[in-house]
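A single protein chain has been removed from this complex, and every other one stays in its place.
On to subunit A.
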Amino acid sequence: MSTTPTAAMSDVSAWGRLSRLPHAVSRPPFLDDAAAIVGAPGSPLLVRGLGRSYGDVCLNAGGRLMVTDRLDRLQWIDLQAGRVRAEAGLSIDRLLRVIVPRGWFVPVTPGTKFVTLGGAVANDVHGKNHETAGSFGAHVERLGLRRSTGETLTLSRDANAELFAATIGGLGMTGFIAWVEMTLVPIRAARLAIETLAIADVDDFFRIAEASRDWPFTVAWVDCLAKGRELGRGLFMRGRWAETGGLDIHRPPRLGFAPEPPGLLLNSLTMRAFNALYRKRPYALGAGTQHYDPFFYPLDTLAAWNRLYGKRGFYQHQSVIPFPAARDTVVRLLETTAAQGQGSFLAVLKLLGESRSGGVLSFPMPGATLALDFPNKGERTRRLLLTLAEIATAAGGRLYPAKDSVMTPDMFRAGYPEWRSVEAWRDPAFGSDFWRRVTGDAA
């Protein structure tokens, strides 16, 4: 049976659910359908994967949105060399189901497995092992890029190298990433040996992070409600792949659908309770082993946790602050957050390393990265996000486009001085709300 993909006008949100606006949505089942859509004339086109980006990098209101969730086929896998090529809509979720039983894992994973390879490339995502492994793009060998001119280009560090660099972290502006070829890493077990340590304050975080250099996976969770001398109090988690324990894959989400609470569920009281509970979870303070699923993807058991923030949605701030300003700036960001009492459900603090993927608009740089969620309470939340963004930018840092909803064009230009080379490589048929917002161009 052959079906022509039809575009249907429907309202679309990003993961943060701050807006819900009409897009002409198509979901091509095969690459030839996708190529036809890319080549067709029309309003600006944006390609989207599973929509886990928090802000407007995955939105193109009033324009065309091509969703790749059906383009999820493996093209080949080399289980000796640890290499795979797949259509760009393949999710890490499905890839792991195929490769984990055979002793392989993705070299870099973000905090959810419900992202596509194409999305992971376009946002050059990073994970808990950034210091040793770099970001996702560092493990991409080749990309197939379909341009609106009708040509399909193979990009790598050797061929079409500039376009390759513009496409890694390029937020989908250079064309349709049709397939991704990447390396995998061998694992002996689907579990990690982990340790959890208490962090007394921000200085303690930097001390423990320094002392954890031989742990490939590190991340800290910070209690945003702590103030004064306890500012930065939290848990530091570190892990490495275990040698034994079997190669069992993860299970599907336990709760497929999160309710949308009538009021705002996550007020500061419930957040206090959650924070206390989170600190008591298994292996809080101690050592043990843990399956990769709860270790890398603690929120994935609740399929639509973003709905817990209520109808108005939520903002996320994620910035990276280079050394040596990192310590003082993290303190300022946390102080500003605590002083406002707008609460942050999840605060994640982590060091990023030197390793570069080569992506022009790649977010990671050596320093500390802090991520904070804020339920949307209207203008005052937006102002807080802008304040945090200003603090980060003033310290020489930058914001993560995949999370951002507030960055100004000035902040974008300061954080990503080479952005014009991506604009130069942008496929003129492509655009997004984010790109139009931060470049001020008619993208």
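Please note the rule applied: a residue touches a chain if its C-beta (ideal position, glycine included) is under 8 Å from a C-beta of that chain, and two chains touch if they have at least 3 such contacts; residues count from 1.
Operating definition for what follows: contacts and distances are computed from a predicted model.
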Protein name (UniProt record) of the chain left out of view, among "L-lactate dehydrogenase complex protein LldE", "ABC transporter permease", "SDR family NAD(P)-dependent oxidoreductase" or "Cytochrome aa3 subunit 2": "SDR family NAD(P)-dependent oxidoreductase"
Among A:27, A:126, A:350 or A:426, the residue in touch with the chain that has been omitted: A:27
Of A:70, A:240, A:413 or A:436, the residue in touch with the unshown chain: A:70
Residue among A:50, A:84, A:180 or A:422 that touches the chain left out of view: A:84
Touching residue (missing chain; options A:98, A:302 or A:325): A:98
Contact footprint on subunit A, counting only the chain that is left out: 1-3, 5-6, 8, 27, 29-32, 70, 73-77, 84, 86-87, 97-98, 101
